[in-house]
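Each remark here refers to the structure printed beneath this line.
Every protein chain of the complex appears in place save one, which is left out.
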Amino acid sequence: MRQHTADSTAPEPMNFGSDNAYGALPEVLAAVMENQTGTQPPYGNDAVTKRLTDVFRKLFEREVAVFPVLTGTAANALALASIVLPHGAVLCHEEAHILTSECGAPEFFAGGARLVGMAGDDGKLTPQGLAATLSNMDRGNVHAVQPHAVSISQASELGTAYSLAELKAIGDWSHGEGLKLHMDGARFANAMAHLKCPPADATWKCGVDVLCFGASKAGAMAAEAVVFFNPADARDFEYRRKRTGHLVSKMRLVSAQLEAIVKDNLWLTAATHANGLATRIAAGIARTPGIRIAAPVETNMVFAEMPVETAARAKSGGAIFYEWGAPQNGRVLTRLATSFATPDAHVARLIELLND
Amino acid sequence: MRQHTADSTAPEPMNFGSDNAYGALPEVLAAVMENQTGTQPPYGNDAVTKRLTDVFRKLFEREVAVFPVLTGTAANALALASIVLPHGAVLCHEEAHILTSECGAPEFFAGGARLVGMAGDDGKLTPQGLAATLSNMDRGNVHAVQPHAVSISQASELGTAYSLAELKAIGDWSHGEGLKLHMDGARFANAMAHLKCPPADATWKCGVDVLCFGASKAGAMAAEAVVFFNPADARDFEYRRKRTGHLVSKMRLVSAQLEAIVKDNLWLTAATHANGLATRIAAGIARTPGIRIAAPVETNMVFAEMPVETAARAKSGGAIFYEWGAPQNGRVLTRLATSFATPDAHVARLIELLND
Amino acid sequence: MRQHTADSTAPEPMNFGSDNAYGALPEVLAAVMENQTGTQPPYGNDAVTKRLTDVFRKLFEREVAVFPVLTGTAANALALASIVLPHGAVLCHEEAHILTSECGAPEFFAGGARLVGMAGDDGKLTPQGLAATLSNMDRGNVHAVQPHAVSISQASELGTAYSLAELKAIGDWSHGEGLKLHMDGARFANAMAHLKCPPADATWKCGVDVLCFGASKAGAMAAEAVVFFNPADARDFEYRRKRTGHLVSKMRLVSAQLEAIVKDNLWLTAATHANGLATRIAAGIARTPGIRIAAPVETNMVFAEMPVETAARAKSGGAIFYEWGAPQNGRVLTRLATSFATPDAHVARLIELLND
Partner (left out) sequence: MRQHTADSTAPEPMNFGSDNAYGALPEVLAAVMENQTGTQPPYGNDAVTKRLTDVFRKLFEREVAVFPVLTGTAANALALASIVLPHGAVLCHEEAHILTSECGAPEFFAGGARLVGMAGDDGKLTPQGLAATLSNMDRGNVHAVQPHAVSISQASELGTAYSLAELKAIGDWSHGEGLKLHMDGARFANAMAHLKCPPADATWKCGVDVLCFGASKAGAMAAEAVVFFNPADARDFEYRRKRTGHLVSKMRLVSAQLEAIVKDNLWLTAATHANGLATRIAAGIARTPGIRIAAPVETNMVFAEMPVETAARAKSGGAIFYEWGAPQNGRVLTRLATSFATPDAHVARLIELLND
């Protein structure tokens, strides 16, 4: 459980709290400005939104059905509601954002469906873990909710990324069990910057049925794309989006953000920057006595367990970051998140503070 | 997880499968017959239903708001929806019927609320276990579902009964944390036959806010009573019941069952009979080599772990019972349930079969 | 709008209030008694329930998927939820029970779908009326709820019955528009007693996709059957029924009622009796000065508009009946409902009172 608080009165704030703490990339802002002139039909009937299908078709090298929305919670909840019936269940990690941080949105949008969390090393699921959970769900028994989908976060909530082999194994297992596979890609950019392969290879070629392509954390203002690789699953999506209030009138301003961030691989460049800073932090504290890196640093988040005094020192030095759970035995698990816009100097100063 | 199958082709069936396998008590049937003559206003405006409040007021020695419904799932889901908001959560045992066996009814009726299961010895919750779970729920954090209620099953799904001290401890803890306390009393009769105290002592005096008083398993045809000890919680209950299709037109036939089963303590007498048979089974196999009684036998269910051969032998001898989960290492956990109508001879024969 | 009140303090009550005011037919009670002995697997896995498919297959001369439930509201709401998506709408009469008298159950069970009522002579819809309503619904426009089904009540809430030609016209129109056709058959028995044709002719042969076969008003204690003529529509029905609390543990006692009432055409015989009494009432007051029969009397209800004094006189004479809406200009619309058990003498006395 995270604490959504930070000492915001500290001098010279250096924000490692959330990759949402910064504004947006200049290219994204420019695209919004450019596309806001003139008139366009509202509610997604504009030219930019119409181009999006092509943008994502090229990005993923196949037919897709793509829908812009404004928040990651909306993206996930709408995507899951499209592949899970009200009497269904979604298997996910016990730390999954959909389970811990969306206040029941997936359950609500899916008509009362259930999220079934399970443990998993480094924030990741495995076919073995999934199989064990599934064996406890009475398939076909009308008294029990029925497994309909698996959801994975790429990158995971612990900042790790599933490898292609891990993805393929989960995709194969899910489809073998007749389950759909959803990928929460709030940090998909960071994961892909780590994997360094074509997006197709890490999504539908591994069995992902629907991806929530996160752009907000990657540098957009407020934009996510729900990408269905099996367009039949999107049959009712437009109605679902409308009746949950997520069909924006001036949709072109959202679509323009998505178009801009995909263009020239901006999303990947920005995520590569953020990932690099996290790697630098990890390297800078790897040998610091008393600090333990709690999960492999593969994307833009460092989970570091440290003495409460160390954390306090960093905070009074101006660093903002989350603590994951309450301190235990004088030690606390911290999350240090970098973003597309984190200054290099902040990283250097953070390392100093933690090493003091 | 239970298997809802049994070898029903066996000769001379002796049914230890479910306490729902039998019909109804003669007194209940007689009351239905008697009350079905003549005319009465429909939809609960009849004389019998109107008397129910008084019946339960006397039974529980205080003001109550009481509502007859037809199934335990309806009773639980409607009761929980009355005390939990859509963004709320219910803390319960991981084996709770509401979690494992109601196919998401509580979540649906409560507008998408969440059930949060936890382990607990002998099928029971403790303040310690509840507190540990609660400490992982971000109270006041808008990103997280909020704890609104605790639900306990009395008797528990493992056939154990909470003692008065255990109940009081949970009630105090729940109210101390600002949570409502719901009691799933599908086998309330069996628990009370064990506790042998006034129903008031084991419910509202311990902090129970709403009780689902089970009559079906106690010998009714199909009748449960939702009993609110804090009538304000029942504010919208009549609308909830109607809009879920649980307001029966000939309600007097349901209410008559409840009136009959409460009268002269019929519910307790019947449960005492069932409990006695379970005790006898437990005693009869307590020293049988290879059989292990898995939970204290306090009501009408014996959970016995035994070799798969023993279970198979009992089945071919005509015994019907559930297996709890898949066999492991040649052993299987069985549930042997007795009822108000289980013949003594069946119990004797079952013991013989298991001891063969 | 009806007033659910009646002067129940009158001497010698003669109940014309609701066809739910009486108990049950002796044959139904006998079947329940007979089937309550011995044990059976619970939750619909019993022998009686298993026989039901065959019972209704024969009754309707084709494959069906049939599910017993306990109330008409549950039957209608579950049936509609099976054929209407959450962004869908059901076209119905503005007096339809699903719209006026189920407190939003269909909307709730269908995840927020909408009921769209319209006027129609004698409580009935026509293809013309439906087409006019449909022309105001933006099909394919994501901003508007989408028409998914038509619902008709047979008999209608005004006691009239659709003729075969009327049914066929609505069925053809509905299917031509890609809409499913639901029939609320709370008084299906009364309608069929009027039509005097094979049930197949008045249901699926006219395009009805799902029928709520009402037994409670026909003489059962509490039993309705949801009959899908296109079993694919019932795909998720068992889960829906369970998660709304309508899967009764001792289901055999419900199924036994349905089996008994279908057997030897008991349902038709009973409805014929009730219809005959209504016809007699209508005949008895047809020439009474000041009384106007407001709708063709084809089943078991007489809608008679009369001076408030006449209605008051009948009430003080012991007659119980509903008033439909508030009195206007000294006149009130009354509903006089007969049932399978209404005594002949009551009918005679009612006619006298109204003619006094």
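Note that the chains take the letters A, B and C in the order they are written out, and that residue 1 is the start of every chain.
Following the convention adopted for this analysis, contacts are C-beta pairs under 8 Å (C-beta built on N, C-alpha and C of every residue); 3 or more make two chains touch, one makes a residue touch a chain.
In this text the structure is predicted, and so the values were computed from the model without any measurement.
> Out of C:E102, C:E157 or C:E224, which is the one that touches the chain we can't see?
Result: among the candidates, C:E102 touches the missing chain.
> Write down which of A:A202, A:L247 or A:V332 is the residue touching the left-out chain.
The single option touching the absent chain is A:L247.
> Tell me which residue among A:V69, A:V332 or A:V347 touches the hidden chain in the full complex.
Only one listed residue reaches the unshown chain, and that is A:V69.
> Which of B:V116, B:L211, B:L247 or B:L354 touches the chain that is not shown?
B:L247
> Which subunit B residues would touch the chain omitted from the figure, given the whole complex?
These residues touch the chain not displayed: 43, 85-87, 111-112, 142-143, 146, 236, 238-243, 247.
> List the residues of subunit C that touch the chain left out of this view.
Spelled out for subunit C, the touching residues are 1-2, 4, 86-87, 100-104, 107-108, 111-115, 135-138, 141-145, 326.
> Over the whole complex, note the residues of subunit A touching the chain we left out.
Interface with the chain not displayed, on the subunit A side: 4, 6, 8, 13, 15, 17-18, 20-24, 29, 32-33, 35-43, 45, 69-75, 77-78, 102-105, 108-109, 216-217, 221-222, 239, 242-250, 253-254, 320.
Here, only the chains that are shown with their structure count from here on.
> For subunit B, which other chain has the most distant CA centre?
Relative to subunit B, the chain with the farthest C-alpha centre is A.
> Kindly indicate the chain pair that has more C-beta pairs in contact than all others.
B-C
> Would you identify the chain whose C-alpha centroid lies closest to the centroid of all protein C-alpha atoms displayed?
Centre-most chain by C-alpha means: B.
> Using CA atom averages as chain centres, what separation in Å is found between subunit A and subunit C?
51
> Quick one: subunit B and subunit C, Cα centre-to-centre, how many Å?
34
> On a C-alpha centroid basis, what's the spacing between subunit A and subunit B, in Å?
Comparing mean C-alpha positions, subunit B is 42 Å from subunit A.
> Send over the residues of subunit C in touch with two or more other chains.
Those would be 43, 239, 242-243, 247.
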